[in-house]
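The block underneath contains the structure these notes are about, expressed in structure tokens.
Missing here is one protein chain; the remaining ones are kept as they sit in the complex.
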Amino acid sequence: MLAEQIFAYAILGLGSGALFAGTGLGVVLSYRGSGVINLATGAIAMLSGYCYWALATGEFGVTFATPLAVVLTLLFSVVLGVAFELGVVRPLRRQPPLAKLVATLGVLLSAQAAIVLAFGDTAHPQPSILPGGVVTLFGVTIPDYDIWMAAIVLAVTLLLAAGYRWTRFGLGTRAAAENEAYATLFGLSPNRYSMGNTVLMALAMGLVGLLAASINEVDPITLVLYIVPALAAAMFGRLTGFTTTYVAGLVIGMAESVLVFLGGQSWFPTSNGGPLPGVDELLVLVVLVVATFFRAGKIPSRGDIVERRLPRAPRPVAPLRTAAIFVPIAAVAMWALPFGFREGLITSCIFAISLLSLVVVTGYLGQLSLVQLGLAGVAGFLVSHLFTNFGIGFPWAAIVGVLAAAALGVGFGFPALRVRGVQLAVVTLAATVALETFWFSNGTWGAGVLGAPVPAPSLFGFSFGTNASFHGLGGGEPSPLFGWFCLIVLTVVALLVANLRRSRLGQQMLAVRANERAAAASGVNVRNVKLTGFGIAAGIAGVCGVLLSYSYGSITASSFSALIAVALVAFVYITGITSVPGGIFGGVIYVGGLFAYALLDWFGLQGNWLNLAVGFLVVMSLVSRPEGGATFLFYGKRPSLWPRASKDPQGKMPAGGVVNDEGEQQMERSLAPVEVEVPS
Amino acid sequence: MSEPVLSLEKVSAGYGQADVIRDIEIDVHPGEIVTLLGPNGAGKTTTLRLVSGLLKASRGTVRYKGRDVAHLSPTRRARAGIAHVPEGRGIFFGLTVAEHLRLGYRGETIDAEIVYTYFPALRQLRDRPAGLLSGGEQQMLAVARNLARRPDLLLLDELSLGLAPLLVERLLPVVRDYSRERNCGVLLVEQHVPLALEVADRCYVLSHGDVVLHEPASRVRENPELLVSSYLGQSSTSEALAT
Partner (left out) sequence: MTAALEAVGISVSFGAVRALQDVDLAVDQGKLVGLIGPNGAGKTTFVDAITGFVQASGSVRLEGREISSLPPHRRSHLGLARTWQTIELFDDLTVRENLAVAGGRPSLPSSFAEIVFGRQPRAERLAEEVLGLLDLEGIAEEMPSDLSQGRRKLVGIARALAGKPSLLLLDEPAAGLDTNESRDLGRRLRRIVDGGLPTLLIDHDMGLVLGICDEIYVLDFGKLIARGTPEEVRRHPDVLAAYLGKSAAEVEPGASKVGAAWAAVAEGAAEQ
């Protein structure tokens, strides 16, 4: 009986599996068409879903019949696709894969903010477009639409697979993906294939948005985060195989459904009386890790013409002098500013620390890790636990938290040694989601729904928590004492990060970032340098987590969510991921920080307006000022052209893929930008 | 004499600040094979990339059929009739032979018959991915696919790289025939000098980015010592070093 029930539950998972698979198809289409690892596919599906909901329920005053609403929604997704191509993909086509990925993070953020601003963040029911019958299988009632959804997405999958095999468009896409330069020599136009595939991606996402109406209400989060299982599925398909992606997506959906069934069994681990949460996300993480290690190595590398690297990481000239100017100003502001601004400033300080952790791991070491915020959460939760369970307070709890985060960072570093830049971003995104749901939301060893208490920090009986009394300010929170504490910590961390850039270890990190093979040939132990970098960055993230927990007085999973992790990366790319000022000013403009509070206070603009702008700003700054605004302000303009990729991190072929006289190969790699395509 | 299909007029080009070729002048007429010789690093590949548009000239004019093509992208130049077989063969390892012949821009007609007429051996291999062909077969496919476009100017880069000379010896006469029959100009870069001279009408020698020799191929064929100094280094170089 058990086997049959498991089977029935697996069938019940076809619907969500089909949505994962469909979103995965979008990832594959984006990658094949333009080499973008598109984390915004789920967000595009969500936008389409809202479009359908608005049209079908009369949100805008006119109610459309279902077929018409469906057609209009698909048209809308075509428009979205064209806009995505022209606004994001094309301007960034010569950028490295990492920059493209960050841009899609920006789009994700903007899309979500736009929806929240327009329709709020509550879920709305919407009419299904599929027939509503049911079948009963082994005593489990299964709605027809689950099967319909799987069938429809299967049909799309087969169409795509056939189209890529048989049509000129498909052949051209494959050719251009394999080697863009060769394709142009045949008179093919890679831009056109890129556009075509982006539009197909958007159409597929439109379909996912429509189909989702059958099993989900529209909300600004669910579909957006479908990207995580979808990525796992697409990784199984090596980002290129439609049918494998489909099958993998379907299997993930069915496995999650079976987990729901198993969760009802008596032997299933429980937490606070309910089945253990987060097992789904853990499963997806495991799938993704397996896919990355056993499948991703064979992802066909793309022959795009010019790759630009991460922007340069300027050497700080006199960090102490810079600190001597800015720290006193901030210290006075901490005392003089009204409460709201003070709170914004404190938040800015704390998040600036987490951005400095990104400066180390991404800016110096060249690895995009989205798990830094998760590591911060680990430290924060430890501080809470050490207090509640063992009565340990400041400073020991904080120190243990930071060290634990650093150790965990090194632990994550080991697998990261084998994973390439963009894939690391994908895996760490899944890790963040899994940490959030499996650990932080868990009632037993996380915070559950209510949050776990954190004591105010104090030393020798002298408290400097958010509620510490400060002469002359009454009991207004947050206390400037806590602000100064945060400011001191930020200053120390910033100086350490600046010194790191000047130290030989920092030079080795940049050498590894620039060229692992040459670094090894120069005697650099690449593995140790990477692990050290991961450890340092994780420790810094831990500091952020500790301060965050003190600042809230209690700690909840939502402070460390994947969407916040994504937003942090987008913000720091705008101000500069490669320098200390970039990290600090990223904190200043970050949602909830000083700048955001000023917007709210002076113009009444909610933080979501900032998030909405970030998507555009990320793309704009990647195109026009890839080093970031603050880095530019502090270190000035590079007189020469931005350095081009010398090679990809794995030391494979030159980006152009055009082999040359041996003696001319080195120039191939610094190939001047060439107009490859005149749009016709 | 007919108007040249390609003429380089005092062209310099390179990567970054450094010019790899300087003020070179080269003509190719319809129906003739011109070979570009010279030691490695002399700028031969750079010259071909310049013509197909993968690289822009820093000075000088590239004329194709009398028109300055500076503003044309590689895609446009390809559609105008310039075919370039780059050193890495320029084919797609993930596509089968038959798929290569279906590949094309919208409205392009690929003459698959040319391929099977000139290279009957490819017929049996039509369903094999190019990545699984032998080096010689890949080179055959690359040349065949480009002939099937009926180009007016064919650029061939180091067909013999990594191949036994014998294979190229079979390929080049096909190019020779095609060039005569279709009045196609060919610019041939080749490291196997005797092979190149055997099919070519004229020969340019590049050394360190300058044209150091321009002669009818027959003359160089009969007086190979003309080449020796540009390949094995002038004795002056070694003398200067000895001091």
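Residue numbering begins at 1 within each chain, and the chains themselves are lettered A and B in the order written.
The rule is short, and it goes like this: a contact is a pair of C-beta atoms (placed from the backbone, for glycine too) under 8 Å apart; a residue touches a chain by one contact, two chains touch by 3 or more.
On a predicted model such as this, the values are computed, not experimentally measured, just so you know.
Across the entire complex, contacts from the unshown chain go to A, B. Across A:Leu25, A:Leu239, A:Leu345 or A:Leu500, the residue that sits in touch with the chain not pictured is A:Leu500.
In the complete complex, the hidden chain is touched by one of A:Ala514, A:Ala557, A:Ile589 or A:Leu622, namely A:Ala514.
Among B:Pro4, B:Gly41 or B:Pro74, only B:Gly41 touches the chain that is left out of the view. Mapped onto chain A, contacts with the missing chain fall at residues 309-310, 312-313, 315, 319-320, 495-496, 498-500, 502-508, 510-511, 513-515, 517-526, 638-641, 643, 646-647, 654, 661-667, 669-670.
In the full complex, chain B touches the hidden chain at residues 15-18, 20, 39-41, 158, 161-162, 165-166, 169, 191-198, 208-209, 221-222, 224-225, 227-228, 231-234, 237-238, 240-242.
One rule holds in what follows: only the chains that are shown with their structure count from here on.
If you average the CA atoms of chain A and of chain B, the two centres end up 46 Å from each other. Those residues of chain B whose C-beta lies close enough to touch chain A in the complex are 14-16, 18, 20, 40-46, 49, 52-56, 72-76, 78-79, 83-84, 86-88, 90-95, 99, 102-106, 108, 145, 149, 158, 161.
Here chain A touches chain B in the complex through residues 168, 171-172, 174-175, 178-179, 181-182, 184-189, 300, 656-664, 667-668, 670-672, 674-678, going by the rule given at the top.
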